[in-house]
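Omission of a single protein chain aside, the complex is shown with its protein chains in their original locations.
Think of it as A, B and C in the order they're written, each chain with its own count starting at 1.
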Amino acid sequence: MDLQSTIEQLVVANRILALKGVLDSFGHISARHPEKPERYLMSRARSARVVEKEDILEYALDSKVVDSRGFRLFGERPIHGCIYRARPDVMAICHNHAYGLLPFAVTKRVMRPAIHMASAIGDEVHTWDIRDEFGETNLLVTTNEMGDSLAQFLGNRNAALMRGHGSVVAGKSIPEMVFIAYYLQINAEVLIHSEKLGEVQYLSREEVKLSTQLNLSPLAQERVWEDWVMQAGFPSPSSK
Amino acid sequence: MDLQSTIEQLVVANRILALKGVLDSFGHISARHPEKPERYLMSRARSARVVEKEDILEYALDSKVVDSRGFRLFGERPIHGCIYRARPDVMAICHNHAYGLLPFAVTKRVMRPAIHMASAIGDEVHTWDIRDEFGETNLLVTTNEMGDSLAQFLGNRNAALMRGHGSVVAGKSIPEMVFIAYYLQINAEVLIHSEKLGEVQYLSREEVKLSTQLNLSPLAQERVWEDWVMQAGFPSPSSK
Amino acid sequence: MDLQSTIEQLVVANRILALKGVLDSFGHISARHPEKPERYLMSRARSARVVEKEDILEYALDSKVVDSRGFRLFGERPIHGCIYRARPDVMAICHNHAYGLLPFAVTKRVMRPAIHMASAIGDEVHTWDIRDEFGETNLLVTTNEMGDSLAQFLGNRNAALMRGHGSVVAGKSIPEMVFIAYYLQINAEVLIHSEKLGEVQYLSREEVKLSTQLNLSPLAQERVWEDWVMQAGFPSPSSK
Partner (left out) sequence: MDLQSTIEQLVVANRILALKGVLDSFGHISARHPEKPERYLMSRARSARVVEKEDILEYALDSKVVDSRGFRLFGERPIHGCIYRARPDVMAICHNHAYGLLPFAVTKRVMRPAIHMASAIGDEVHTWDIRDEFGETNLLVTTNEMGDSLAQFLGNRNAALMRGHGSVVAGKSIPEMVFIAYYLQINAEVLIHSEKLGEVQYLSREEVKLSTQLNLSPLAQERVWEDWVMQAGFPSPSSK
C-alpha cells in the first residue's frame, strides 16, 4: 500500500473506532509508514471522530515529529514509537480507553479469550502497571523510557491492558489492528456477564491459534472491513 | 411464497438482524428454497447489514453452491445444509454471535425461557461443544460431519448455543426465525440481570407450549414483522 | 381535553414509549374516553412505533370494540377495560414488557423506589402471577376474569409487575402514565446495579409521597413532556 492509501485507511480506521466506542475523545491510532519503516503516521492531537487526512503527521521512531506544521501533538506518542522499534512485524497500533475493557484494567485480573472472534487478543492479556517502574505519575506514557517498558511488557503479544488507563493493541495491518481492538472490548464485556453464570470455558491454546489464523485471514478480514467502512459512511471497498 | 419474494424477505431479515445486533459483521441466515426443498438460499460471504438481493446464491443440502458467480462463500455453510437435511420442517436458519447470549455460550449453563416472548426458544437451550467430537479446531462448522453433529445436537429444538462461538436458530419461516433469534438474546440478557435478584421463576413446560403457540401465530408474528420491516427502512407490508 | 386531542396525545405517547424502549413491538397503551368514561381508546393490534391516529379504536369497559373497522385487535384488552372499571381515577394505562424491568418480573422480588424520579411507582411494586389463579396459560390476560384479577391485585397502586411477562402502569393522564412507565424501568435498572455496591437506601414512605406530589405536578410534567414530544419528532407543545 502506498502512502496516500495508508493515510486514507488510517482516517477511516479512526472513524470506525470512534463509531464503535473503542476510542472516545481520547486514545489514538497509528500506522507504520509504508515506505519508510523507521517512520510512523498518526494524527495531530485530535479526537478520532473528527480526524481528517490533513491531520496525519509523520514521526520518527523516537516519536519526534518530522514536521508538526504548528499543530499540537499527542503526549503519548512514545507508545507508538517504542512498539514499532521493538516489533518490526507490527504495522499499526491502537491506544484506547474503551469503557468495556476498563473493568479488567482496574483490577489485576488476567483476561483470556472465551469467544473465537476475540482469539487474536492472544492466550492471555496482562495488565501493565506504570507505577511498578515509574512510581507516581499522571499515568500517561510520555517518555521513551516508559514506552520501552510498555513495549517490553507487550512482548510478542497483540494486546496489553494498562492499569487505571486502558489498553494497547498491535496489528500487522490497519484493519487487523481495528479488528483486534474491537473484539478485545467485546470479549471483556462477555466475560463480565458470564462470571455469575458458571465456570467460564476459555478457548484452549490450540483453539486460540487456529481461530486466530482464520480470523486474520482475508475471508474474515475483508468481510468485517467492508461492513465497518460502510457503517462509518465511506464507500464500500470493492469486495468479492 | 415464490422465489423472488423469499429472496426479498431474506434481504429484509438480514437488515433487521443487523439492526437488532443479533448479527454483527459475522453470522448468516438462510431460507429453504420455496420450490426446491433440497436447496437453500443464502448470501455470498458478506455482512448482514450490506447484503443485497444480488448477493443471494443457491446451495444444495450438501452446501455445494449451484453457481457461485465468482463470489467468496461463507465457510460455515454446513450449519445450514445439515439442519435442512435433518429437519424437513425447518424453512429458515440463523447462525449468530449475538453478544447478549455469548455469556451463556461460554459456560456450560443451560438456558431456559423466563419471559413469555422467548418461549419459542423451547424448554431448554443446550450448548454444543465442537471439541467434544472434533477436538482442537478453529471452532467453525466447516464440514458436513461437523454440521451433522450440530444438527443432531439440535434435534427437534429451535435453538442451540455453540461453545465459545454463538448460536443456531431454526424456524418454520423467515420471520419466525428472526423472531426466535431476537428473543433468544433478550432472554439471555434478562436472565443475566435477574440472577442476583432472587430465584428465577422460569416458564413451566405447559406455559412454554401455550405461549409458543400464541407467539408464533399470525396475531403476534404480523405485528412484530411490520414493526421490524419498517425499522429496517423498508415499506410496511400490508397489515390488517 | 377533547376526543381529537386525546387521540393525538395517545399517538404521541405510543411513539415516545417506543423510542424509550418501554414498548418494543409488543405492549400497548390506552386512554379513557374524555367524554364517555365508560369507554376507552386504544390502537388496533399494531406496534407502538407505527401507530397512527387512524388506528385508534373505541372500546367498552368489557373490552368489546365499538367498531373494529375490520382491524385485528389486541388480545389483552381486558387489562385495560378491567382496570378502568375498577379505578375511576385512572385515565391512562400502559402494558409493557420493558427489558429493563423484566429481571424483577421473573423473580418474586418486590421492587421499591430508590430514586426520587421513580417515586410515583409507589412504595412497593408487587408481581402478579397469572398461575396463582388461572394455572397453566400462555400468560396473556385475555379474559375479563383475568383482567379483574390483575386489577384487584393492582388495587389503588400505579404499577404492578406480571410474572414472566412484564408490567402494567396506571396514570391520571397520558403524560403521567408515560412518566411512571418510563421511570419504573429506570428504577429497576438502577437497583440491579446497586445491589452489589452495598445496602440500598430506599426512599421512605414520606419521601415517596412528597416526591410523587412534586413529580406529578405541572413543574415536572410539562418539562419532561415537552422534551419527549420533541424527541419523538413532534412539534413542541407551547411551554412557559
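The rule is short, and it goes like this: a contact is a pair of C-beta atoms (placed from the backbone, for glycine too) under 8 Å apart; a residue touches a chain by one contact, two chains touch by 3 or more.
Quick caveat: nothing in here was measured; it's all calculated off a predicted structure.
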item	value
Hidden partner chain, residues of chain C it touches	114-117, 186, 189-191, 193-194, 196-204, 206-207, 210-211, 213-214, 219-220, 222-224, 226-228, 230-231, 236, 239-240
Chain A residues that touch the omitted chain in the full complex	25-26, 45-47, 49-50, 70-72, 75, 97, 99, 102-109, 129, 131, 136-140, 163-165, 192, 195-196
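Here is the rule we go by: only the chains that are shown with their structure count from here on.
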item	value
Distance from chain B to chain A - Cα centre to Cα centre, in angstrom	32
Rounded Å distance, chain A centre to chain C centre (Cα mean)	46
Multi-chain contact residues (two or more partners), chain C	none
